[in-house]
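Left out: one protein chain. Kept in place: all the others.
The first chain written gets the first letter, and so on, giving A, B and C; residue counts start at 1 in each chain.
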Amino acid sequence: MKKLNWGLIGGGEGSQIGPTHRLGAAVDGKYTLVAGALDADPENGKRFAATLGIAPDRAYADWQAMLAAESGRADRLDLVTVATPNATHFEITKAFLQAGIDVLCEKPMTMTVAESQQIVRLAAEKNRVCAVNYGYSGYPLVRHMRTMVARGDLGRIRVVKAEFAHGFHADASDADNPRLRWRYDPEQAGVSAVMADCGIHALHMACFVTGQQVASVAADFASCVDGRALEDDAMISFRMSEGCVGRLWTSAVAVGRMHGLTIQVFGETGGLRWAQEWPNQLFWTPLNGPTQTLERGSAGLSPEADRASRVTIGHAEGMPLAFANIYRDLAEVIGARQESRAADPLALHYPTAQDGLNSLAAVYAAVKSAQNGSAWTPL
Amino acid sequence: MKKLNWGLIGGGEGSQIGPTHRLGAAVDGKYTLVAGALDADPENGKRFAATLGIAPDRAYADWQAMLAAESGRADRLDLVTVATPNATHFEITKAFLQAGIDVLCEKPMTMTVAESQQIVRLAAEKNRVCAVNYGYSGYPLVRHMRTMVARGDLGRIRVVKAEFAHGFHADASDADNPRLRWRYDPEQAGVSAVMADCGIHALHMACFVTGQQVASVAADFASCVDGRALEDDAMISFRMSEGCVGRLWTSAVAVGRMHGLTIQVFGETGGLRWAQEWPNQLFWTPLNGPTQTLERGSAGLSPEADRASRVTIGHAEGMPLAFANIYRDLAEVIGARQESRAADPLALHYPTAQDGLNSLAAVYAAVKSAQNGSAWTPL
Amino acid sequence: MKKLNWGLIGGGEGSQIGPTHRLGAAVDGKYTLVAGALDADPENGKRFAATLGIAPDRAYADWQAMLAAESGRADRLDLVTVATPNATHFEITKAFLQAGIDVLCEKPMTMTVAESQQIVRLAAEKNRVCAVNYGYSGYPLVRHMRTMVARGDLGRIRVVKAEFAHGFHADASDADNPRLRWRYDPEQAGVSAVMADCGIHALHMACFVTGQQVASVAADFASCVDGRALEDDAMISFRMSEGCVGRLWTSAVAVGRMHGLTIQVFGETGGLRWAQEWPNQLFWTPLNGPTQTLERGSAGLSPEADRASRVTIGHAEGMPLAFANIYRDLAEVIGARQESRAADPLALHYPTAQDGLNSLAAVYAAVKSAQNGSAWTPL
Partner (left out) sequence: MKKLNWGLIGGGEGSQIGPTHRLGAAVDGKYTLVAGALDADPENGKRFAATLGIAPDRAYADWQAMLAAESGRADRLDLVTVATPNATHFEITKAFLQAGIDVLCEKPMTMTVAESQQIVRLAAEKNRVCAVNYGYSGYPLVRHMRTMVARGDLGRIRVVKAEFAHGFHADASDADNPRLRWRYDPEQAGVSAVMADCGIHALHMACFVTGQQVASVAADFASCVDGRALEDDAMISFRMSEGCVGRLWTSAVAVGRMHGLTIQVFGETGGLRWAQEWPNQLFWTPLNGPTQTLERGSAGLSPEADRASRVTIGHAEGMPLAFANIYRDLAEVIGARQESRAADPLALHYPTAQDGLNSLAAVYAAVKSAQNGSAWTPL
């Protein structure tokens, strides 16, 4: 299979997420980074592009220039990753999809539900991939959880419990730090802070693992640090499409928690627990039996886990390889379409625009519920 | 100090909680078990009393006989423990308090808020101790958490996160098990199942550690196993008397969780985490510093922790010694009153009737909220 | 069954181990503490005895007076616990056994192997119990390990790995602390420091769990803190009576380790791991299967574990209840002999004088090996 031409928008020097995308795309050798509009400052972007081996004529001043130039090339981009500030995701993603270029967009996919609905429709119309980077879903044991649920190991799912709590926004004296301030400014962050930033991952995870969608929510938002217009701690209860009960806590003021993305699923015949910070073990408790530690890389896991697992048992795998799994899935799906063949079914677990829409709709419902005295609010 | 005369109502053969009470009372040698009405079946109760060294004339057929006989004795009871079915707590506790006998009552203290209010008033009028057995508050490191919060180590408390989740009511085929069935029958269990049984401990813990009271709640209850009239999974958000935000999850269908009583407290200048299943370590994270593991028995803990700690560092202490700490507190407080001296201030951390009232009122508010679409409900 | 009369030698005010013995003996109500020679200072001992409810005439100035007076009483002691400085264990234990009184002796049972051999013979001649307080063997899950090995769950045992490492003797500036100094003074401590103090527990645990005895050892001793005449860190390899390979590390300078008594057993068909600091979980890995967490108090454990387990699953049990299990075993065995009936076979797992001899012999062999360039040394 030929290597795909890959472009990156945003993710320039000093970006937190940019290196992880490049790492994830590099791992399998299925992409060549050929084009970029990496920085709001065009000169910085071009200088940085050179260090990444991007040819000068494909180091663009901005995404508009990139789209214009790439659309006309024979060797144009096979995939573009959108890693810009949240408020720009929609127009960039939309423009590249319209040009027939497959997109991997950082979360949140858009700022409004209506925009997300547009993206979903557009991707379908254009027959292009629009993936959203809920990267934690690329972990081998997360995929194994999904498979265990799907094949019925837990029976009907009763309760899903998800959390994503950290403490890195707890320092009140840090209020003027520009990396922090925008997150609590509705002008820049939109309707929600920690729920849209972290809780949305936990929401996606709950849906990904159970195979159900959020149907209605009751939410409580709190702004614990003085002066914040948006929430830094939130809790929601929800109900899912096939009756599963959901509980979700997210916080940015939980001093001592580093990341705290954890997921537990409880069904009629068993329960599962997984934590992102120690992702190489999954805890499985069959009803009335002892808890088992399922090790990534061990014999007897599902094809989904085996495919996503890259190093031998007992050797830690981390988040960059979860990203890499999504990039590899996309390479397979895009490559298959280009080659007019069916994609490997195991490559179809990447998070889609529909997932982006679903989780954003849940965030909006949570905002509405929180504004309305925690009243139950349908999506 | 003379040994106190102790009586036990309920807690007979086969009881789960009875042995732990006897163990807790035995540990420090401050009580002699002299009287009991141990079983609904008088003969069983008397036979079992004999094995515990209770004299035949003080092995009573029922609590009424016990109260009548003990009230008239010169060597009458100094403390009675009420470990009977929940619905009987109120009348027994009330009767013994009225007779001037100090009481340690199992939780819930009563079935209704109005009853709990009566008990609080009565204990005050009679100048008698009425303690409620929120036994987990006797753990040394739980007391240390409370002290750290009280002395300001965490600054203003922003969020308390409490959980109590187990999976022992998850087996639908177990529905006719009499040990289980009554818990989901409103006739016997009252207005709530898992919230009143387990969540109430987490609620008390949140109040005990923060030193605040629950002011209002928004709750969601779910009955996950078919046929249950009461909830087996619940989540509540709450606000506390000094503004702390509360989040609490409790479940009886969380297959794989054994006990799952955990408490996290987050303030302006630090965070704490503690789990009942591994009670000898407390995790303390000062703002912007690494997490520290505070070991029970280590140098530098508070007087409250030191007093409650009984064996040297590195040797596990468990739940029976937490109970024992409460029994020792009560011995000190009752003994001091009998001797007309001031009690050791370190003995004043046992859970009181007021605590019993507060947490029951929170449960009732949660029930009301859950019945009312999760609407915020003041206590 | 009548309560046994119990006496305590040593374990006075300020003792670390005394409270744990009293707690362990108190838990089940099977003993009355009736006599004591609690302190090297007779007045201190008598004053403290009074606080424990010992009658003045049975609060003795020293063990000799205690032995003389108790031997003549009709209601004489049924069991005496020896918790004095190590160098006195032998003569006290010997004297009470000769008088026909059952003994529970703190470890090490004696200072020399020849003395231990005498005790073993004497206990047999007199038909009296001489137990040695390897208290960790009283934990429910330790007994379950032993049962799993004995019934063949692991097949032939290949390797046992034991550790007991702490860091409380690491502070060189603490050299003159009298609580510490004697441990590294051969005059008072004998031939070994940390091996005889801590490593001996790990040795006993290895034997207890495997059901095998140490046959030969190769040892390396190190004195890491300047000025110490005895070792504060040691490692031994050993071979056991049925071929099991042993590895054992013990240290008193391992800063950060609190207690560190852990045991792992590996057989042909599975492996086990247990740690004293978190004693309520045992990790069992059947060959080619996932590791299972066996919870104390769960269904399906052995009768040995069930009997030793006192509170319900998910509630931590600690070291004092492990001691209590040994006291309860002794009450059963002594009571059975007094009543001329067979003792409950489940009560026969307490550590005996033979165990005391075996582990002391292994320590001596280790000392000899260490002095001889780690040469293999038979017991």
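Quick notes on this one:
Just so we're on the same page, a contact is a pair of C-beta atoms (placed from the backbone, for glycine too) under 8 Å apart; a residue touches a chain by one contact, two chains touch by 3 or more.
Here the structure is a predicted model, which means the values were calculated and not measured.
Summary of contacts with the chain left out: across B:39, B:115, B:163 or B:295, the touching residue is B:295.
Within the whole complex, the absent chain has one touching residue among C:100, C:152 or C:256, and that is C:256. Annotation: of A:7, A:320 or A:335, A:320 touches the absent chain (contact as defined above). Touch with the chain omitted from the figure is made, among C:13, C:220, C:306 or C:344, by C:220. Chain C residues in contact with the hidden partner, per the touch definition given at the top, are 158-159, 161, 165, 167, 170-172, 218, 220, 222, 224-225, 233, 235, 237, 245, 247, 249, 251, 253-257, 264, 266-273, 283-288, 291, 373-376.
Taking the whole complex into account, chain B touches the unshown chain at residues 284, 288-295, 298-299.
By the touch definition given at the top, chain A reaches the unshown chain through residues 3, 16, 19-20, 22-23, 26-29, 33, 52-53, 166, 168, 258-260, 276-280, 295, 310-321.
The rule is simple: only the chains that are shown with their structure count from here on.
Ranking every chain by how far its Cα centroid lies from the centroid of chain B, the top place goes to A.
Our note on geometry: chain B versus chain C, Cα centroid distance of 34 Å, whole angstroms.
With centres taken as mean Cα positions, chain C sits 54 Å from chain A. Rounded to a whole number, the gap between the C-alpha centres of chain A and chain B is 42 angstrom.
Across the assembly, chain A contributes residues 284, 288, 291 that each touch 2 or more other chains.
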